[in-house]
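Just one protein chain is left out here, and the rest sit where they should.
Every chain is named by a letter (A, B and C) in the order it is written, and numbering of its residues begins at 1.
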Amino acid sequence: MNADCIVIQGSNMAECHPVAFRWVMEAKARGAKIIHVDPRFTRTSAVADLHVPIRAGSDVVFLGALIRHVIENERYFKEYVLRYTNAPAILKEDFKDTEDLDGLFSGWDGEKGQYDPASWGYEGVEVGAAAGQRESYTGEPFSQRGTQHGAERFDFTLRNPRCVFQVLKRHFSRYTPEIVEEVCGIPPGLFFKVAEALCDSSGRERTAAFCYAVGWTQHSTGVQYIRTASILQLLLGNIGRPGGGILALRGHSSIQGSTDIPTLYDILPGYLAMPKDKTDTSFEEYVKLNDSPTGWWSEFPKYIVSLLKAWFGAAATKENGWLFDALPRLSGDHSHMTTVSAMADGLVKGYFLMGENPTVGSMHGAFHRAAMRKLDWLVVRDFAVTESADFWRDAPEIERGEVRTESIPTEVFFFPCAAHTEKDGSFTNTQRLLQWHHKAVEPPGDCRSELHFAWHLGRRLRDLYKDSTDPKDRGLLALTWDYPVEDAIEEPSAEAVLKEISGFRVADGAPVDGFTQLKDDGSTACGCWIYSGSYKDGVNQPARRKSAREQSWVAPEWGWAWPVNRRILYNRASADPEGRPWSERKRYVWWDEEKKKWTGEDEPDFILERPPSYRPPEDAQGIDTLAGDTPFVMQGDGLGWLFAPTGLMDGPLPTHYEPQEGVIENPLYGQQCNPTRMEWNRRENPYHRPWNDPRFPHVITTYRLTEHHTAGAMSRWLSWLSELQPAMFCEVSPELAREKGLTNGGWATITTARGEIEARVLMTERLPPLRMRGRVIHQIGLPYHWGSKGLVRGDAANELIAFVADPNVSIQESKALTGNIVAGRRSRGRRVVTSGPLVPSLGGNRDGKDLNRDLPVVGQKRTGPHGISGARMKQDEET
Amino acid sequence: MGVLDLLSRWPVLQQIRKGDLHAFGDTARSARSEMLQPRTATAGRVVRSVCPYCAVGCGQLVFVKDEKITDIEGDPDSPLSLGCLCPKGAATFQLVTGSHRVKTVLHRKPYGTEWEAVPLEWAMDRVARLVKKTRDETWEAKTPDGHVVNRTLGIAHLGGATLDNEENYLFKKLFSALGIIQVENQARI
Amino acid sequence: MAVGFFTDTTICIGCKACEVACKQWNQLPDDGLLFTGMSYDNTASLGASTWRHVSFIERPVPLTGQETGLGDFSWLLMSDVCKHCQRAGCLEACPTGAILRTEFDSVYVQPDICNGCGYCVVSCPFGVIDRREDDGRAWKCTLCYDRLKGGLEPACAKACPTDSIQFGDLDELQDRARDRLERLHRHGMAEAYLYGADAAGQPGTEGLNAFFLLVDRPEVYNLPSDPVAPAKKAAPAWTSMAFAVLGMAAAAVGAVLSARGGGD
Partner (left out) sequence: MEEDGRHIAPDLGLLTGEGSQQRIGTAGEAFPSRTFIWRDLPSHSFEEEQPTYYGRPVLKEPVWIWSVPVYFYVGGTAGASAVLAAAAHALGEGELDGLVKSCRRVAAVGGVVGSALLVYDLGRPERFLHMLRVIRPTSAMSLGSWVLAVAASATLGSALLAGRKGFLGRLGDLSGYVAALFGMPLSGYTAVLLGNTAVPVWNATRRSLPHLFIGTSVSGLASLFGLLPVGLEPQERTIVERFGVVGKVVDLAAMAVVEREAGHAEPALKEGVSGALWTAARILTGASLALSLLPGGKRARRVAGGLLGTAGALALRFAVFQAGKASARDPRATFRRQRDSHGEAPESSLDR
């Protein structure tokens, strides 16, 4: 860690990532200031220099105020902002900001319940409607994707009222320290301390870093949380430089890998968009929409063609569009919660759960179980029988006799899985580093790897369909599926799969060195372009293990980081426009005048031979359009986007909206909640009032503990971990305890409209009540690790959480909601999912006239299939 | 001579012989203590691995003896962790060798009240047939408004954040070819 | 050569990696799945099956150098362990020679010798060593004697993510500790001090091979302020016993003589 200041917000780093936190402590030892912004005083706060208690769900206000502070006091890194960001870009005249529309941006379409981002573009640059609509289906917020060109007009004086910088300034002007105090509950004194610490630690000589985790993402406006931090870091010049950046701390061993090589509905490996029904009618159309005339995405055709070659081999030819038509198409949102709703409506018949335990780990477990009861068949793979696998006989509603096991039709399979020590394979860690783990012993009994399961299932299916001539089976039969198998148990070779992922020349099967060698003529195959080169020279790069002591601090010879083993993205920004390090202290990569190439500690994230002085000629195409001083090569214009002209569902600039279920009315805008948020308006999924719900007066936030792992399938069965946190508990302040008659170590029951759970009481000053607008607002902290199985058992906090999601990535809101707490153990109270409302509904989901989540213009959103309403709702099917 | 031998090993006599007043050290040491050594020293092989819990990716060393795991600890060579582990990582030995692990395939018949152990091969065949059945029954070539979608919404997948990249790759590849699009994992949650 | 632990509580994050790493290496059983309600401490104390224990102290007192919106509050975290004293109560009390001082200057209980007399349990001024009723023998931290013999560092120190637990040569550790303390004092943390770093600091034990850097009084961490190896104060007890038994002998003789005399 080379940072001079580290702000940890939306993350409890010391508890959830203790070993990563080692480096924070090292930075602290070197004099860096550690700031922890969190509703709770956690083990991270315990060793921080500054702990700032913030109301869960108000982070955008806090960060927005920091942006305002930086701009008003001119503390931003001027040269960096001018040259490396789109601050000088001039925007369209018809762009309207939330300042003008009371919380909405221009382009709101009340009919569709989503934005048309056309008016958000740069002046003189047309964003095709198709792009706009397509974006509305794109899952990951990949702003650089598509036909977005760079701006044509700039004002390097930053004075033009329509330039990004001025728009930004105006947008955040109302995010004042006073508002911070009112909305976040943070006194101005503390706020200024953070602001000054950040500014003092930024610039040429110093850098500051942000660390976040699901404390930021799990909100109905989660993506904008991260956007706000990015804007702040760009203004301070902390992106692409050592000791800077924004670190996402992720919870699972390969959660990054499962996004890069996605088990996600909306993308193909390497963040290539899944085809959409209306727009991607042919390979040519698909490429046209995803290709980009400028920036790195101009390489798109090479990546998709190589992918299709990797999948369909010889069957994929230029003539048949590389068998693109064999791929299925999306027609809206097919994310987890939508799928579960569809399941509840009987559309989904079969379900695979691979090492995941949604009835504990996902929001609203009761609804999950209700949906699963509609399945014909369920396949679960895990170490031991989880709550999800046993949903048909071990569940609260069965215990209460509301549902009978004998009446559940689902056929259930439990396959025991092999441990990571019993199979070869690679994990991708949170820093994009691939590391290979080797098989140590044979898996016991019938335990098998998922590789084994997937391959043998595929083998069987291809066999079942082998005589089919039905076009629907063409892709399956064309699939390249001939991996070598090892051992008696016929385990497919993971290394062979890695080779396909990394890419090879079709002619002779020779591995490629990296994505720069990929072609769009079908002569190369590559399963995931960003991983291309991970099998360079036929060497398993992720398996490299050169000791840390024997190499530089960047440790390039340990494992393999994508892309091309690069450790810091956009690191061109660590040098000034002329290619010199901003400062000796922060040198990382630079332009070597003698050798005429980029060099440094790390793999330069730039075209190696392109000098800083390079300027693209008029007729430039593809990557040639990237000037020598535009570090953000993935962007259409190579610039860092303070303002996102396209790609986001809920606006080009972050805006504070209250959570779906809040405790106060949005003090900044008339628009209470994120207008494009996704709601599931169904009987099983009742919402509380948008704020001040008398039945549910307290703020609930959920979190993890060091001693357990997510849904607990990997920790609740282990005595060495279980004894350290042996019971589900809730953290409450002494004030709340007194008010509710709770005793430390005793029992309490926590309720929402979705359900109720019981927990041991842990009284503590670490979760203080908030004093806002003269009111005292109590917070309840709930770890969510427990379930009905394992050595230590307890209720699952997620039973309480509703289905509501961020419009960009469909992630649920579990970090800020409302609920109630009473002393004593769980009652026999009946659940809304199985037996109608638990508590009398207050005027349904859209609440009473007095309390509206949306402005009237927004309020008339239509409800789509499965009760979904929101930005990514399927538009063509009405129900 | 058993008795003499026994006497010669009697610490008290050694104490007297050596004039060791307190017997705090060597004289009190037993044969076992003499021979004591770390079990890693007697391990047949050491396998390099990665912690299966969170996404920091700490290095692990897996010590194997007689095809059984005897110890799992941090890999000091890892630039990420320098041999450190958090409590979960430190408990990995219990995770992979624990008696909680199920070793046979379990099957619950429709409307059944109990799990039954079934052969792996049978279960795999059964699942393959169910996938085919469901897929064929719920196949959607075109949307009502005529757009080609060739897919099935009848099958869904959840999971992957704890799987290897290679495994996720095969799932995505296979499911895409089968027209299964509802593929999701913890990254969304 | 003497080795030991320097536990710097100011950088402990209370993750309990040391507790688990110790249990894993020594393959110890859990000692009960009990929710205590004592902050995040559900292990309660060191014991026969818990050789590392992390204490959690929620204090209504601010920590120097830290500011929090909570006001006067701080959370002290500390990983406790057997101190491997220079004058070790348990060692001096053990009648069987099961407890000995190793070539590494650590105090080690030989499980093949211990007969569970329980005298060490009452002789430890720190309440570390304990006899597990169902096992019958006394157990405590071995400073990973087996690992040391193989040239490895103890499991807890190796696992510790923040190096709050440091293992090494005693003299070197003491120097490092003094530097650290000096640095903290320079940064205004006047309350920081070393606990048991040397004989001068803790004459009763003549110094601990596993010593600590603390920021509040020892009692706050459940440590005695001035522990003494009982045997150091044995002399007066033996002396007064000598007088007492002689008195008894005299009484016996007296009783006989007086009676005989009276008999005449």
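The criterion applied here is as follows: contacts are C-beta pairs under 8 Å (C-beta built on N, C-alpha and C of every residue); 3 or more make two chains touch, one makes a residue touch a chain.
None of the values given here were measured: they were computed from a predicted structure.
Looking at subunit B, the residues touching the absent chain are 10-12, 15, 21-23, 27-28, 39, 65-66, 68-70, 93-94, 96-101.
In the full complex, subunit C contacts the hidden chain through residues 23, 25-39, 44-45, 47-49, 55-61, 73, 89, 92-98, 111, 113-119, 121-139, 142, 145-146, 191, 193, 201-204, 216-228, 230-234, 236-238, 240-241, 243-249, 251-260, 262-263. Taking the whole complex into account, subunit A touches the unshown chain at residues 441, 444, 717-719, 734, 737, 743-746, 762-765, 791.
As a convention for this text, only the chains that are shown with their structure count from here on.
Rounded to whole angstrom units, the spacing between the C-alpha centres of subunit A and subunit C is 47. A straight line joining the Cα centres of subunit B and subunit C is 35 Å long.
The distance from the centre of subunit A to the centre of subunit B, each centre being the mean of the chain's C-alpha atoms, comes to 27 Å. In subunit A, the residues that reach two or more other chains under the touch definition are 18-19, 22, 706-707, 719-721, 724.
Taken residue by residue, subunit C touches two or more other chains at 15-17, 19-20, 24, 161, whereas all remaining positions touch fewer. Contacts from subunit C toward subunit A in the complex involve residues 10-17, 19-20, 23-24, 29-37, 39-40, 42-43, 58, 60, 65-70, 73-77, 161-163. Per the touch definition, subunit C reaches subunit B in the complex via residues 15-17, 19-21, 24-25, 91, 97-101, 108, 110, 112-113, 145-147, 149-150, 152, 155, 158-161. Within the complex formed with subunit C, the subunit A residues making contact are 14-15, 18-19, 21-22, 25, 29, 41, 43-53, 186-187, 190, 193, 705-707, 719-727, 729, 744-745, 760-762, 764-766, 768, 791-792.
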